[in-house]
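Take this structure, written in structure tokens, and hold onto it; I'll ask about it next.
With one protein chain withheld, the remaining protein chains of the complex are depicted in position.
Presenting chain A:
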Amino acid sequence: MAKQMTGAEMVVEALKDQGVDTVFGYPGGAVLPIYDALFHQNSVRHVLVRHEQGAGHAAEGYARSTGKVGVLLVTSGPGATNAVTALTDALLDSIPLVCITGQVPTHLIGSDAFQECDTTGITRSCTKHNYLVRNVADLPRILHEAFYVASHGRPGPVLVDIPKDVQFAAGTYTGPSNVQHKTYQPRVKGDIEKIRQLVEMMKVAKKPVFYTGGGVINAGPKASMLLRELVGLTNFPITSTLMGLGAYPASGKNWLGMLGMHGTYEANHAMHDCDLMICVGARFDDRITGRLDAFSPRSRKAHIDIDPSSINKVVKVDLGIIGDCAYVLEDMVRLWRSSAAQADKAALAQWWGQIDGWRQKKSLAYGPSKTTIKPQHAIRRLYELTKNRKTFITTEVGQHQMWAAQHYGFEEPNRWMTSGGLGTMGYGLPAAIGVQMAHPEALVVDIAGEASILMNMQEMSTALQYRLPVKVFILNNSYMGMVRQWQELLHGGRYSESYSEALPDFVKLAEAYGGHGIRCSDPNDLDAAIQEMIDSPKAVIFDCVVDKQENCFPMIPSGKAHNEMILADLSDDAGIELGSVIDERGKLLV
């Protein structure tokens, strides 16, 4: 349907046509025409954030919990630069976003005008693609293309920069029908011959392991169902990256727990000792592999990924299958069933025996305390008290994030929102707001640290404005815990600038925003306090005062291999002397 309208109206029309019901944004001079167009309609809801970074993370939370494209709308200059962190975050975690930015009028571009910045230049390397729209005639096509590029292939953020005169200009709007992109046509169906080869490799494997990642989540709930079916059919063990938690249920009998730097002993050893590694939608990140030249030395490796550049990027694999995880898993299940395939049951039984030996290490164990709340205990209680309802968990970044990944049991995909690749402190609260907007009836908890939460604390105001009952569950140990842990392990306990000095009173802060504040420091009161948080109809800040000294274990020390991981030393509260474990080269790593 071709209709005459202004560029600003086209933006709103395109959002409607793309099925967008919620936009996160912040107005400013260069986007006023679009805000005016929003004013005249009711189908797209705008959520006013308090900082553009918050808009980006909220859109990410919305996208990751729904599988839809998240949208943010910000002004030129500082509006755009404030969104850069969130765009980069979405790029690294493959989250589909469309970011619409205002720009100074075309005749002022390049003149250092007020609130001008080179938005497309700045965001070129932190978006999947971006556009500067110089002519209103191109605007409808570009807007629809932006949604197509953001959501097809490996998802990611796409930015559309629209000068103010283009927003005012009149033109012909066309709908999204038949967006056939001339160059960008990613392959979704895997090469069936290669999938057949993989099935053959699986039949003869003696020590197989599934290593799955965020790609399974991005491929939609169907991919998770197929993965569960395949694991059930083969009885292979399965581990997952941070980004892939929930694709296979934590209560499933084949679950080894998360792998990687703070993964479980059994997951990492299974990766190291396996003879067939089946990587589904993960990317061999350095947090996962540890030392590369000692990474799973005796295995054949298969890698399923929608992004051809992911295959052989860091680890050379024996079989690369390019395709969407859901399509490839479907073919694998079908081929396995139709060929009445059998795994090597005797070998598998032996393999499971070996894995059970590793499980006996109980690598997630922690020293209990009757007087102080152990952070791991707090997460476990939070899990027990929330597991029987529809709960979404977001996190900030640091120790609390790893403890949440280790100790909260994720049973479903799309329920876990965390900043994996970029590691963005300040992600969790705005992401929780985005999740709660999409799932008004659900319980949404941001598991936070007292340092991270202050990075985007202003978004409490957003939560209150839209009556979003998000719960901020702060594991308060008065330190940037992961920084402190590394300083303890690598820098002789010189805690340079990692103490959280001059913290606000979080209970009063919650009340100042109009929310509800709870503090708990006694393990005996913890359950009641968590229940109070859950039952509150308001946004809550829960200041959970935990053990200050607790470190996050198990851990693969920097520059070490999977089978060189260290466990918590529960007999000695002074902890582990790691200065000797990590060599000089390891200290160079992050």
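Please note the rule applied: contacts are C-beta pairs under 8 Å (C-beta built on N, C-alpha and C of every residue); 3 or more make two chains touch, one makes a residue touch a chain; residues count from 1.
The definition used in the following text is that contacts and distances are computed from a predicted model.
Chemist: Considering only the chain that is not displayed, what protein name does its UniProt record carry among "Acetolactate synthase small subunit", "Probable quinol oxidase subunit 3", "Dehydrogenase" or "(2Fe-2S)-binding protein"?
Modeler: Going by UniProt, the chain not displayed is called "Acetolactate synthase small subunit".
Chemist: Check the options A:E229, A:D286, A:D344 or A:D525 and report the residue that touches the missing chain.
Modeler: Considering the complete complex, A:D286 is the one touching the chain left out.
Chemist: Can you tell me which of A:K316, A:R337 or A:H491 touches the chain that was removed from the display?
Modeler: A:K316
Chemist: Among A:S43, A:S125 or A:T172, exactly one should touch the missing chain; which is it?
Modeler: Spelled out, the listed residue whose C-beta touches the missing chain is A:S125.
Chemist: What does the interface between chain A and the hidden chain look like in terms of residue numbers?
Modeler: The list for chain A reads 120-121, 124-125, 128-129, 132, 149, 181-184, 286, 289, 291-293, 307-309, 311-316, 558-559, 585-586, 588-589.
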